[in-house]
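Here's the structure we're looking at; comments come further down.
Removed from the display is one protein chain of the complex; every other protein chain stays in position.
Showing subunit A:
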Amino acid sequence: MRINCPNCGERDRREFYVKGAALARPAADATLEAWHDHVNLRDNPAGELHELWYHEMGCGAWIDVCRNVVSHAVLSTALASAADLGGAR
């Protein structure tokens, strides 16, 4: 599996650390249920999934990777900082 880092280009999967589903973060004062949902519960689709990958052995960017989890095909990548996952501040 190769991942296209927006900064560095296409790189081997081994350069990256995977965090799991890319989810919009709730506000700090959100309810327990909202945080439980964010931290624990997952849609877990058999198809396209947005995930956060960290280019640990490259530029250090967090990347929003859209991947088909049945075929392992990487469909798109973008810097996570542009994906607006930070939640209400």
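The rule is short, and it goes like this: contacts are C-beta pairs under 8 Å (C-beta built on N, C-alpha and C of every residue); 3 or more make two chains touch, one makes a residue touch a chain; residues count from 1.
Here is the rule we use: contacts and distances are computed from a predicted model.
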item: Listed names "Sarcosine oxidase subunit beta", "Sulphatase-modifying factor protein", "Septum site-determining protein MinD" or "Lactate utilization protein C", matching UniProt entry of the absent chain; value: "Sarcosine oxidase subunit beta"
item: Residue of A:49, A:63 or A:80 touching the missing chain in the full complex; value: A:49
item: Footprint left on subunit A by the chain that the document does not show; value: 1, 12-14, 18-21, 32-33, 36-37, 39-46, 49, 51, 67, 69-72
